[in-house]
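Excluded from the complex is one protein chain; the other protein chains are retained at their positions.
Take a look at chain A:
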Amino acid sequence: MQTQLPAQIQTVWRLRALIDGLLWVILAVGFFIAHLLWSWPWWLIAVALGLGLLHVGSHLILIPYRYAFWRYQISPDDVVLQSGFIFRKTEAIPIARIQNVTLEQGPLLRGQHLQSVKVQTAATTHEIAGVEESVADALREQIMQLAKVARDDA
């Protein structure tokens, strides 16, 4: 019953980690220029690169574990999401509380033909990180249909 995310989501996560790494590199380059121009201490560059390596490295290492743990489940009563690896989260959102379902697709997701599904309640937003485009449409339909039934029943 519990569904795993498509395997392509790992590629998206890896790309995201690399983009994060790029930001650290840009910061390090900035420090390098500042070092040349105003002779800022050189260790700032080392710190930026070190932190960047740590950040990206830990992300990349954890991706398979995160992927293995991520699950979603949609039943007539609720949507249950399970995410994270080191810090784990199991969220339950009753279908009757759902106000809105939004599909989103950035360039990274589009590259892998995935879409993220955002489920909104009156107070919070919850996200299924990525599913195949065809599945996303079906999920939205399914959730909205269930939500309608849940409201009519209640």
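Please note the rule applied: a contact is a pair of C-beta atoms (placed from the backbone, for glycine too) under 8 Å apart; a residue touches a chain by one contact, two chains touch by 3 or more; residues count from 1.
Basically, contacts and distances are computed from a predicted model.
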| note | From the options "Membrane protein", "2-oxoacid:acceptor oxidoreductase subunit alpha", "Peptide/nickel transport system ATP-binding protein" or "Acyl-CoA dehydrogenase", the chain left out of the display has the UniProt protein name "Membrane protein"
| Identified contact with the non-displayed chain, of A:2, A:58 or A:90 | A:90
| field | Interface residues of chain A (partner: the chain not displayed) | value | 77-78, 80, 85-94, 96-97, 121-124, 126, 151, 154
